[in-house]
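Handing you this structure, nothing more for now.
Shown here: the complex without one of its protein chains, the others still in place.
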Amino acid sequence: ADTASDVEKQLFLINSVSMCPVFQDVHVMIFIGFGFLMTFLKRYGFSSVGINLLLAAFGLQWGLLLQNIWHMHDGKIRVSIEKMINADFSTATVLISFGAVLGKTSPVQLLIMTLLEITIFCINEHLVVEILNVSDVGASMTIHAFGAYFGLAVARVLYRPGLRNGHENEGSVYHSDLFAMIGTVYLWMFWPSFNSAIAEPGDPQLRAVINTYFSLAACALAAYATSSLVEKKGKLDMVHIQNATLAGGVAVGTCADMDIQPFGAMAIGITAGVISTVGFKFLTPILASKLGIQDTCGVHNLHGMPGILGGLAGILAAALGKKDGVSPGYQACGLASSLGFALVGGLITGLIMKIPFWGQPPDQNCFDDSIFWEVRQNNEYVNAIL
Amino acid sequence: ADTASDVEKQLFLINSVSMCPVFQDVHVMIFIGFGFLMTFLKRYGFSSVGINLLLAAFGLQWGLLLQNIWHMHDGKIRVSIEKMINADFSTATVLISFGAVLGKTSPVQLLIMTLLEITIFCINEHLVVEILNVSDVGASMTIHAFGAYFGLAVARVLYRPGLRNGHENEGSVYHSDLFAMIGTVYLWMFWPSFNSAIAEPGDPQLRAVINTYFSLAACALAAYATSSLVEKKGKLDMVHIQNATLAGGVAVGTCADMDIQPFGAMAIGITAGVISTVGFKFLTPILASKLGIQDTCGVHNLHGMPGILGGLAGILAAALGKKDGVSPGYQACGLASSLGFALVGGLITGLIMKIPFWGQPPDQNCFDDSIFWEVRQNNEYVNAIL
Partner (left out) sequence: ADTASDVEKQLFLINSVSMCPVFQDVHVMIFIGFGFLMTFLKRYGFSSVGINLLLAAFGLQWGLLLQNIWHMHDGKIRVSIEKMINADFSTATVLISFGAVLGKTSPVQLLIMTLLEITIFCINEHLVVEILNVSDVGASMTIHAFGAYFGLAVARVLYRPGLRNGHENEGSVYHSDLFAMIGTVYLWMFWPSFNSAIAEPGDPQLRAVINTYFSLAACALAAYATSSLVEKKGKLDMVHIQNATLAGGVAVGTCADMDIQPFGAMAIGITAGVISTVGFKFLTPILASKLGIQDTCGVHNLHGMPGILGGLAGILAAALGKKDGVSPGYQACGLASSLGFALVGGLITGLIMKIPFWGQPPDQNCFDDSIFWEVRQNNEYVNAIL
């Protein structure tokens, strides 16, 4: 009996910290991954990584509160590593939407967006996952598609005709593209942890790791191949590599813990990589010019379409019986609900953010850190290197 | 019986590597976190990350030796992951002090400082933790306050009147500030591992993770808000964001494993974020002009004051009975001892470092890698980008 209780105690101790590495991986994706991915803009790196930290630090507290206020014990929320992972997840939606409006919003506007978006996310997620019992372990629908279309709806409301012909700061320089690659590579490496973090322990969790790994590997190759095909002289474009290589992680999210086999995961990854790259090349300019949606980071290509693809793949996998107890009809409802909440929520949030009170930067100061940060004069910089 | 021994064997195998992830997190903080945090200077990045690696690689061997030479078995030290974590901790004191004298010392001076500071750290830590039985799980007092005031004492002795009016290289450029943010974000993310690494497994360890997480989240918001309040036109200052967002990790260290509840942790974090930012804005210039303490990285604001705050919070928490067996009186002794050893040890170490033999750079070569590193001529750099 003594030995038995000893073993149980040891198991308890091991279990209490066994989720920490997964939590840290997700944490790295949120703060380093998203933060540095957005540093590609030549004069907007401070805001990308700095405001990313601000929004995530705020959002995880708000998300933790909202997700658990309904399940209190003696008036207290019991915090656990798993809940901290879920809080990180809720901030991911905001950071995705941040990408759509990057460079064109003030910190105050973004804090308001954080407050509203996480609230709406929690409602939709509760509906989809708890009530409709939809399977979305890697959150293709509830995080990625939701975050992307929420952000695009906000971007539509905040449309700036003055930026129709672009902005001189809306582009990268050599080293800013390298900083962005730090974000890309971390997201790429740790995505298996993201998609498996809340999977059922054991085989389903392991399957989520492995499916995501295969989807990403196949997606990366597809993104390189497609980038080379659509660019002049077969060159590669950094924008595609920084983003489309990750679309496989988004798209395999819903199916990650299902029995889709490596072949299924890779098919999803390849499709996502192609769609995403083609989207950056051809669709983003059309969205901007025809629909008035100026999507700075191209979240439609990285999170939007691949998120929908993930939802569709989940419907198909459910129809093929790849996971017990999952029905294609409910999966479809989950996708529709996520898109509906995102678009309506984003429009309302955008209207609130448009109130001329939150310090939105004028057109000429867009994509420029110096409006919100103390930045040393540029000529000092040149002096420094001369 | 067979099954039982099988289980025990498996538990042993799992236990033997279960601390590795925590060790790696601490390792990342030491080498990436501290190393890149200090790359903010425009011409001192090689030294920041390179000398950081040198001092830490040297310090962890010295620390491991000193901490264990008293506990040998058959003339041998038994190395374990836990001891490697403690060795990393001992180097942290040196890297904190390094921040105070960054740019104004030679590698040889710094190696001497490493040798002496880790020795004094081990004496103080043994006294405080082993003899006085003081609780300081995240080492607010024994590492952060100690390292900061040790470094400030050294900086006082090495005071340079010639740098009274600043130095043209004592500042950042755009991309050097982004490199520094790599350090900041890693420190911010992994601080829960730092504060919980040597906590008692089980609930206390988990509590240390969660308290630190809350303290940091609250601290980050406080730092952003305060930075915006104290700067002109409500702008943010990169120096504050890079440093003050981390003060919550320092300040909650002593109490991290105590039953202070998220509210207590957040109160500590907010206080630390405010104090730290205000310190950077108003106190650092005064320290330099009135007291002759030129604190390059502002370690007084990130580690000094928040470390003392952590010690005081520990005294209060002990008085409120937040941890069994901890007495406010002994906690106060631990803080006093750490400050005393730091100041006296730092003064003596500074005097030894001042001996004109260790290659201390002249004023005009301060904050410039090219005195200790082969650096390609600057005009070559401009040629490269033209």
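By letter and in written order, the chains are A and B; residue numbering begins at 1 in each of them.
Note that contacts are C-beta pairs under 8 Å (C-beta built on N, C-alpha and C of every residue); 3 or more make two chains touch, one makes a residue touch a chain.
As the structure is a computational prediction, the values presented were derived from the model and not from experiment.
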item: Chain not shown: contacting residue from A:Leu216, A:Leu312 or A:Val326; value: A:Leu216
item: Sites on chain B contacted by the missing partner chain, in the whole complex; value: 3, 7, 10-14, 16-18, 20-21, 24, 27-28, 31-32, 35-36, 39, 43, 45-46, 49-50, 53-54, 57-58, 60-61, 79-81, 84, 107, 174-175, 179, 182, 372-376, 380-381, 384-386
item: Footprint left on chain A by the chain that the document does not show; value: 4, 7-8, 11, 14-15, 18, 21-22, 25, 42-43, 171-175, 177-178, 181-182, 185-186, 188-190, 193, 201-203, 205-206, 209-210, 213-214, 216-218, 220-221, 224, 231, 235-238, 241, 245, 262, 378-379, 381-382, 385
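Here is the rule we use: only the chains that are shown with their structure count from here on.
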item: Turning angle required so that chain A lies on chain B, C-alpha fit (0 to 180°, nearest 5); value: 120
item: Centre distance in Å when chain A and chain B are each reduced to the mean of their C-alpha atoms; value: 32
